[in-house]
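Shown here: the complex without one of its protein chains, the others still in place.
Chain lettering (A and B) follows the sequence in which the chains are written, and residue indices restart at 1 in each chain.
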Amino acid sequence: MNPLLQQFIQEARDLLQDISTHLLALEDQPDSSALMTELFRQVHTLKGNSGLFDFPEMTRVLHAGEDLMDAVREGRVRYSRQLADPLLDAMDFVAMLIDRIEPGGSYDAGYAAAAEGFARNLRALLPEPTVQPEQFAETVRPDPVAIVLPALTGVPEAARMAAWRAAESGKPLFMLGYRPDDDCFYRGEDPFHQTRQVPELLWGTAVARQAWPPLAELDCYRCQVDFYLLTSASRTALQEHFRYTPEQIRLEPVEPLSLIVPTGHLNGGPVYRDFVAEALELLDAQDREGLELLIRTLLDLSSPDLWLASDLRWLLVVLETRPEEEALLRRLIEALNSLTGPDLSDLSASASLAAVAALPEALPPSGSIERGQVESVLATQLEILALPDQGAWLEGRIKSVAVTVKACLGSLGEPAAELDAALAASLTSRSAQPLRHWLHARLQGGEAPGVEPPPVQAAPVCEPVAAAQPVPGEAMPEGIRRDTEDTRPSHGRDDLQPGKILKVDQARIDRLMNLIGEMVVAKNGLPYLANRAENQYGVRELAREIKAQYAVINRIAEEMQDAIMQVRMMPVSFIFKRFPRLVRDLARKLGKEVELALEGEDTEADKNIIESLADPLIHIVRNSMDHGLETPAVRQAAGKPVTGHLLIRALQESDRVLIEISDDGQGIDPALIKRKAYGKGLIDEAQLERISDQEAINLIFTPGFSTADAVTDLSGRGVGMDVVRNAIDRVGGTIELASHPGRGTTLRLSLPLSMAVTHVMIIESNRQIFGVPMDLIVETVRLPQTAIHTIKQRKTTVLRDQLIPLLALNELLAMDAAPLANADGELATLVVRVGNEPVGLVVDEFHEVVDVILKPLPGELARLGCYAGSALLGDGSVLMILNPRELL
Amino acid sequence: MTIEYRDNTASLSGFISVEDAESLMEWLRSHPDGRLDLSACSHLHTACLQVLMAASVNPATGPQEPSLAVWLRNTLSP
Partner (left out) sequence: MNTSPAPIPGRILVIDDAATVRMYHRQILEGAGFVVAEAINGIEAMEKALSDRFDLYLVDVNMPKQDGYGFLRELRSRDIHQAPAIMISTESTGQDKRRAYEAGANFYLIKPIKPDELLSHCRLLLGPGGIA
């Protein structure tokens, strides 16, 4: 006999002995809570043990006993003689069942009624029904895969009979549900083909997940069907067959007896009663041949569609395969009396015990981990961390959660980056919160944002083809802390599965970008159309509908644009990686010793921003190497380490990318700068006296300024920091400089994350329209002639106590026309902020604000500094966007 | 093409691939009473299968290939 069953029988006898001893002892000490608790535990244990096997009658009685003892233990029921007797009777019944089990591993059918009687007697002693409906509800555990397998009655009889025969020949039976991914067609999958190839298929069907939409609305490229099938293949074979999509299938073993469900039209009559009596006689007489003949005779006379015929066919199958199953045959015959059932549930004990008892040899449990289980365990850890931070064991609890989380993520093949840091933070603060926040973020985003910023972009990597080519001859110089080749764009996103990263040709992304640009333009045409519908054709209703439609398209276009922007994001490592080589070569040339450190290479920004950074950054680094960092001799003399340090780091701060370039060189001497600036006529004597050190340092951004005594071939080239500033300005960035003489210089660039849509105001001047970026506009005012004063031949006005110089746009664009005043004699003036000073730009008229995608001017036109670029308008015309910085 | 559309009949033959799903869907839309002849069909891609399911059509002529015939009977029969 199976050792587990042997163990069960032995322990059951011991427990039954203990239970009766305790029951008797309680008669003497009816108030002993220790005895009651022990009694409860014994009944509870016995019930739990019986639940491991398929002995439903035994479990039913013990469950009732457990509930009663629980009530006694909790004082809801008082222990009494009236209680002891039915309990002792019930335990005797259980002991009798155990005796029956011992020889053959099971007991005969037919104890269901008796078991129900004992259970009812015990429950009658309870004050109220203890089994509450919600308890049932909770024991129904959600399926890992939300596939509800169909009832076996949905499977045609012929397939079920084939399954029965397969089971009789010793094969396993499984019902399999398969829910392919919605987008599996795009990956070249054909789930129907996959399903048709399932080994030992007995039956299969495809079923719609939801009611079908009208054909016109069907998305035929999204998989919307599930497959159900019945197979006699082994679990291993099925898992092997679906090895690439294990999370999409659900496998349930099928109990062979459950296949026997007669189906068909109900139609009764006395002839069947005669048949039942006759058949039972033959069964009792063990005349199987006579019985078969009788069944066949009736079957020939009956329509095959009848329930009766179905039952008869099953009788024949059972007679052929299991002639010794008398109980089963009897139930099938008796079912003809009622044309319902037969209820075979109690018979399953003997049939299925074999499978349980033979465990794990006969049916090795696969125990493969399903995605749903991982999510469930991880969600539980979050729940645990949310508990109050109490108890001396809090620390151990937190640690165990960390171990559990690490194991779960490991099972998914995902790294647990920063987990240790979060755990350490939790242990130090004796609070689960840091770990909880980390796990929460991890589960939310599917990515692990660090305990510290920067957050990592979840967008797929857009690695321009050019970036994938290594820099020729790149060799890592000594003293460089990090190898930038390691920080290729895929760095820091190991948790994305390799298959999910798409390498896309840059041209394709650019095309998308252009298309969305056109889309925005086309979309902007709708308000024009609405206006024409209303004003020109007088159909106000249509105009309103167009506007409503416009709002929808507008929203989609914005989201689309955002999505494309995300794709365009790329890490700064794209430009950072050239610095190790550059710094090494420069250092060698200059006879300096420099150690370069790079940080935050994973920080991402729009491709255009990143690309626009390349030249300015090189210039800054050259400056730093050339003017900032000293030669080893000078450093030694100044008491500094011989090796200079240069740090380039990137980080994200809300919607900006910050890039810091700092060195520990000699810094910038404000006095020296002032003298140079004065010498070059950039500042006058008064300014020389007045300006602060910071203002003096900022003078290096003035066009035509160069501090090097000798123009070296490195940082010379006739360009200065003004070029750097302009380049940063052009992409909407700012630059700050901080310097400490003798200690070093830090340059801080702040750039937008993306070149999203630009809001521009349309203005009109000399019958032409122009766009002005909204972020530069402070306000729009209409100035009466009286508010305009001429000071030193320059027109000015005073706004809120501030003197504002006025410039006419026509004049700036070399157009020979005076500004047009409106009917009240007022001049339309756009107050823009350039640098720190507000300036009034006098135009003819203001128009609406529109969203445009700014395109740089092509070729030679790009040199026209007064324009930031051009944009297409909704009516198809081209709008030139002014660049007030250059213009003024 | 493995689907031949002629008058009121669409004949599917051989292996019907995912690329045929859209044309099949369009044809069924424009021919609600169209006849489907699958006698020479050996397999159809899931995308095409679900088009037939969504259109709730029962092929006028089922496939000769026995296993596909059983699958379609199980799936498309009301």
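Rule of thumb we're sticking to: contacts are C-beta pairs under 8 Å (C-beta built on N, C-alpha and C of every residue); 3 or more make two chains touch, one makes a residue touch a chain.
None of the values given here were measured: they were computed from a predicted structure.
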{"item": "Visible contact partners (per top-of-document touch definition) of the missing chain", "value": "A"}
{"item": "Touching the absent chain when the full complex is considered, from A:Ala115, A:Val374 or A:Ala530", "value": "A:Val374"}
{"item": "Residue among A:Gly410, A:Gly704, A:Pro784 or A:Gly825 touching the omitted chain", "value": "A:Gly410"}
{"item": "Positions on subunit A contacted by the hidden chain, ascending", "value": "3-4, 7-8, 10-12, 38, 41, 44-45, 47-49, 51-52, 135, 138-139, 141, 236, 359-361, 364-370, 373-374, 377, 380-381, 383-384, 387, 391-397, 399-401, 403-404, 406-408, 410-411, 413"}
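Please note the rule applied: only the chains that are shown with their structure count from here on.
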{"item": "Inter-centroid spacing, subunit B versus subunit A (mean Cα positions, whole Å)", "value": "37"}
{"item": "Residues of subunit A touching subunit B in the complex", "value": "156, 180, 185, 190-193, 196, 201, 203-208, 212-213, 215-216, 218, 220-221, 223-225"}
{"item": "Subunit B - residues contacting subunit A, complex", "value": "18, 21-22, 25, 28-29, 43-51, 53-56, 67-68, 71, 74-75"}
